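Heads up, the thing below is written out as C-alpha cells.
Missing here: one protein chain of the complex. Every other protein chain is in place.
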Amino acid sequence: MAGNSFGKIFQLTTFGESHGAGVGGILDGCPAGISLDMEQIQNELTRRRPGQSAYTTPRDEKDKIEFLSGLFEGKTTGTPIAFVVRNTNQNSKDYSHIRDTYRPSHADYVYDKKYGFRDYRGGGRSSARETLARVAAGAIAKQVLAVKGIEIQAYVSSLGKIKLDKNYKELDLSKTETSPVRCPDEVIAEQMQQLIEETAERGDTLGGTVSCVLKSVPVGLGEPVFDKLHADMGKAMLSINAAKGFEYGSGFEGATMNGSEHNDRFVSDDGDIKTATNHSGGVQGGISNGEDIYFRVAFKPIATVMKEQETVDKQGRKITLEGKGRHDVTVLPRAVPIVEAMAALVVADHLLRNQTGMLSK
Amino acid sequence: MAGNSFGKIFQLTTFGESHGAGVGGILDGCPAGISLDMEQIQNELTRRRPGQSAYTTPRDEKDKIEFLSGLFEGKTTGTPIAFVVRNTNQNSKDYSHIRDTYRPSHADYVYDKKYGFRDYRGGGRSSARETLARVAAGAIAKQVLAVKGIEIQAYVSSLGKIKLDKNYKELDLSKTETSPVRCPDEVIAEQMQQLIEETAERGDTLGGTVSCVLKSVPVGLGEPVFDKLHADMGKAMLSINAAKGFEYGSGFEGATMNGSEHNDRFVSDDGDIKTATNHSGGVQGGISNGEDIYFRVAFKPIATVMKEQETVDKQGRKITLEGKGRHDVTVLPRAVPIVEAMAALVVADHLLRNQTGMLSK
Amino acid sequence: MAGNSFGKIFQLTTFGESHGAGVGGILDGCPAGISLDMEQIQNELTRRRPGQSAYTTPRDEKDKIEFLSGLFEGKTTGTPIAFVVRNTNQNSKDYSHIRDTYRPSHADYVYDKKYGFRDYRGGGRSSARETLARVAAGAIAKQVLAVKGIEIQAYVSSLGKIKLDKNYKELDLSKTETSPVRCPDEVIAEQMQQLIEETAERGDTLGGTVSCVLKSVPVGLGEPVFDKLHADMGKAMLSINAAKGFEYGSGFEGATMNGSEHNDRFVSDDGDIKTATNHSGGVQGGISNGEDIYFRVAFKPIATVMKEQETVDKQGRKITLEGKGRHDVTVLPRAVPIVEAMAALVVADHLLRNQTGMLSK
Partner (left out) sequence: MAGNSFGKIFQLTTFGESHGAGVGGILDGCPAGISLDMEQIQNELTRRRPGQSAYTTPRDEKDKIEFLSGLFEGKTTGTPIAFVVRNTNQNSKDYSHIRDTYRPSHADYVYDKKYGFRDYRGGGRSSARETLARVAAGAIAKQVLAVKGIEIQAYVSSLGKIKLDKNYKELDLSKTETSPVRCPDEVIAEQMQQLIEETAERGDTLGGTVSCVLKSVPVGLGEPVFDKLHADMGKAMLSINAAKGFEYGSGFEGATMNGSEHNDRFVSDDGDIKTATNHSGGVQGGISNGEDIYFRVAFKPIATVMKEQETVDKQGRKITLEGKGRHDVTVLPRAVPIVEAMAALVVADHLLRNQTGMLSK
C-alpha cells in the first residue's frame, strides 16, 4: 500500500520522477469558490528552484506549472485540481553508470530491494524534484488559509554549526526573502554565505534547520488522539526529503524544564483568553489554542558530495564513487518554501476537518 | 473528522475517557493465525501503570484487560480484536471544582472551544489513561513482529537536565526494566532518582527524553513519498501525550555535520549489504535499510504541579489554582512502554503494507 | 487489509462474533453536542432481535447495550462512542459437529480458506448477530439526522413471490411497525404471514425485498465521482448479510424506459426548485436533489433449512447435513431496522462530508 497521498479531506496525491515526463499531483477536497492567484503559485515554485537567490532573475520560465482541471473562471470548483510541471532536461544526461551503484545515504539500495528494480535516472521518485508538487499544492493551500487570515513564514535558523539563536519574535521575518540564504538576520546570513562558499570549495555539503511560524490559526484545529495538530505537522515535515528531526514549541529544550516554568498560564486579554507564555507552541492537547504555532525541522547534509567515496554495487562489490558535476551545497534555503507548503497543507486539512466537529446550522 | 484511528492496514481505533466506563480499542487488520501470549499483554499494561517500579508487586490486578473478540483457541482469527480496560475508581473524586477552570498547559480550554463543552473529569479523553489502549494494541503488534524476529527496546535517555550521553550500543538495554526510572545506566539512573526526589519536594515536575532502538527490521519498510517509515514513526511518537519533539538517526546533531562525514557508505558483509556507519538511523529515502532503527522523543514536564498557579476560568476571570493531591513527578519511565507500543504499531502496519508492493506468488 | 469500518467522517468500526464475549463497535466522528435518547437506541436493538413482532413484550432485557465512552451529561462529546452488547448464550450449545463441515451457502468454506481457520461457533464473525452493532450506531445516526429533520422509513416490500406492488406514496408507512412482518399493507401482510407459516411447515426458508424511503434529505449530499450518494448507499445495503441486489429510484425498471418519459423535469414550487416526477430517486449526478430518496434491497432466503442437505467437509468428503433445531424462516422483518440503520449511517456521513465542501464563515 503506497503512500503518495497526504491529508484526509484537503488531500494531495503526487506523482513523478526526476527524469520521467514530469511531476505533479491531484489536490482533491479543496473547497469550492476560492479565487486563485496563479502568479503567486508560480512564484512559490520559483522559490523552490535550485540556484534561486535574491540575485537570480525573478521571472524564470522553467518549472512552469500547467493546471489540468478543477478551476473555472479563476475559481476552484470543488472538483479535483490536477497539475503538472514538465521535466525539460530529462534526457540530457546518461545515468547508466549509476544503474548498479548504491550511492551512500541515497535511496538506491532500498528502492531496489523494495520494488525489485528502480528508475535510476537522477534518483527517480526519491529525487527532491518530487517536492515541486508539494509546493504547488501548498501554494493553493496558502490561498485557502489567507481567506481565514492565516499566515505562514519559514526561514533558515541554522546552517551547519552556525545557529541563529534568537526567538522568532526578535526577527523581522519580512527580510527572509531578500536574504540569499533565507535567513532574516543579516549578520548570521552573511556568516552562512561564507560557510557555503568554504564548504563548496572543499566539495562538501551542509545540513541545517528551518524554523516556521504560523500566525492567526484559529482555536480548535487538531484531532485527538492520533491526529493531533503537531503530530500531523511533524509527519508532514519528516516526510520532506532529508528531514531528520522535528520539534515544536519548547521542543527538546522544553524536556529539560520544570513544569512550573514550562506551564503557559492563561490570561484574559480584553475578554479573549490567551496564554502569558507560549512554550506550548500554539498547540495544547494536540489542538491549536490560538497562539502562534512555531516549530523547527532538521535537515541532514546533501548526500551527493564532490569527493571520492567508497561504496558497493548491486552485487556487493566494492567500488569508488567519484564526485563530479555541479551540485548544491545545501538544500536549506530551498527547504523554506517546502516547509511552508507542507505546513499549509496540514492546516488547510485540519481547518476542514474541524468543520465536521459539530453539525452546521 | 475525528482522529482516533492509527495505521492503515494494521489499524487501531481507540476510545475512552479517564472517568467513563473504561478505555479500550479495536485492532483491525491483525493477520490471522498469530498465537497470542495473554500474560505478556497484561505485563505491558502493568509496565505502563502509574507508580510502577522494580519494587512494586509484579502481579497487580488493576488495569486488567478483557478481550471481547477476534481470538479463537488462543490465536488471532483475522477479525477485529476488541478489548477494554475498565476504569475502577471513576467515581472516587469530585471534579466539579475544575469544571470551569482552564488549567495551564492542559487541554481544558481547547476542548471546550473545539467541542462546545467537555468531560472535565480527570482530563476526560485528553487524560494519559488513553495510552492504555495503545499499549494493549502495541503488545499485540510486538508479538506479530516477534514472528519476524523484530525487537523493540526503549529507555529513558534524559530526565530534566540529566542526560545519558552514550550511544545505545554502549548500553546494556536488558538493564532498563530493573531500573526504577527505566534508565539502563546505573550511575545516571541513580542521579535521575535523586532528581525526582528533589523535584517532588519542591512540588515541581520533570520532562525528559526516551530513546528507542528497533533491531532486525527487514529492508523495504516505508512508503514514499509521504508515508516514509520515519515520518509515520515521528507522527506516532508526537501523538503521545506531552511529546514535544522527535529525531531519528543523527537527528538535530546530524544537521550540523558535513555530507562527507554524515554519509553511510555501503559495505559488503559476507554477501549482505550493510552500512559502515548508521547516521541514517536505519532509514534511507523513508525506507528501512536493514540497519538498527533508533530515534529519540522529547516529553515536556507534567503540567499538574503542586504549586499555586494563576490562570483564568471559562469566563476569563483570573483565578488561583492550588496544587493538591498526590501526583507523578514525571511520565518518563511510564513513557517507555508507550513509545515501544507505538513503534510496534508503526512497524506492524508497514510490514503489512510492504506485503502489497509486489504480487505474491 | 480488513474491512470492519464504514464511513469516512461519521465512521463506525465494529467487532464481535456470535459466540465470543459480545458484539459492538466504536463510532468515531459523531458531532459533539447531540443529545441522545438512550431508550430509543435500545428500542432499535429490540426491533432487530429474532422473534420480535407486534405481539412480543416491548421491554425485553436481552441484547442490552452498554456505552463505554463518548457521552457526558447525556450528550455526545465529539470523542469516540464505544458500545458493547454482551452475548448471553454463547456457551449453551456444542458446535463441534460443524467444525469441519462446509454448510451450503454459508461462509464456512471461504473463512477457512481466507484466514487458515475459523471460529466455527454459530458462524463466528459471519453471523447475522454482527448487524447489532450496525443498528446501535445507526440509532445514533438517526438522532443526528433528526436534528436536521431527516426521516428514514423502511418496510418489507416482498416476501418470496408475494410482492407489494404499490408506490411508497400510496402506503401508510406508520403501519409498518404494527405489522408482524413489517409490511404496511394489511392485505399483503396477511398473505406474507400465511406464506411464512406454510414455508416453516416445509422446513424451508424465504427471501424478499426491503424498500426504504428517506425524507427531507437536504440538497447537496453525495461526492462525485466515486462516492456518489447512491453508490455509498448501495454499498451499505449490499454489505448487509444475505443482500443480493440494490436499486434506487426507477431502478432496473428505469432501464426499460425512454429518456423522454424517465426525465424528471424541474418545476418551481413557490420559489423552491423541485422535480415534477422522481425517477431519479432523489439523487442526480450522485448528489441529493431534495426529493425523497427511495431504494430497494433484495435478500436471499436463509441458508439454514430444516431439511437434509448434501455437502462436503474440510477434507472434501461427501456428508449429509441434517436440518435440526429451531430457526427463522426469513430475515426480512428483521432486515427493516438494519436497512434503516445503514441508510442513516450513509446520510450522516455525507451530511458531514458536505460540511467541508466550502469554507465555513
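Some observations on this one:
All chains are identified by letter, namely A, B and C, in their written order; residue positions are counted from 1 within each chain.
Quick note on the criterion: contacts are C-beta pairs under 8 Å (C-beta built on N, C-alpha and C of every residue); 3 or more make two chains touch, one makes a residue touch a chain.
Please read these numbers as outputs of a predicted model, since none were measured by experiment.
Taking every chain of the complex into account, the chain not shown here touches A, B, C.
The residue from C:Gln42, C:Ser126, C:Gln143 or C:Ser211 that touches the chain not shown here is C:Ser126. Summary of contacts with the chain left out: across C:Ala136, C:Leu214 or C:Val305, the touching residue is C:Val305. Remark: the omitted chain is touched by one listed residue; of C:Gly160, C:Pro184 or C:Pro337 this is C:Gly160. One of C:Met38, C:Val147 or C:Ile273 touches the chain omitted from the figure, and that residue is C:Ile273.
With the whole complex as reference, residues 1-6, 8-9, 14, 102, 104-107, 109-111, 113-116, 125-126, 130, 158, 160-161, 199, 202-209, 219-220, 222-228, 230-232, 234-236, 238-239, 243-252, 254-260, 262-268, 271-273, 275, 279-281, 284-289, 298-305, 307, 309-312, 316-318, 352-354, 356-358 of chain C touch the missing chain. Within chain B, the residues in touch with the undisplayed chain are 1, 9, 29, 31-34, 78-79, 144, 147-148, 224, 351-353, 355-360. Across the interface with the omitted chain, chain A contributes residues 1-2, 4-5, 8-9, 11, 13-17, 20-26, 28-29, 32-33, 66-73, 75, 77-82, 84, 114-119, 124-125, 352.
Everything that follows uses one rule, which is that only the chains that are shown with their structure count from here on.
Work out the mean CA point of chain A and of chain B, and you get 26 Å between them. One simple way to say how far apart two chains are is to compare their mean CA positions; for chain B and chain C this gives 39 Å. Taking the mean of the C-alpha atoms as each chain's centre, chain A and chain C sit 46 Å apart.
Those residues of chain A in touch with two or more other chains are numbered 1, 9, 224, 352-353, 356-358.
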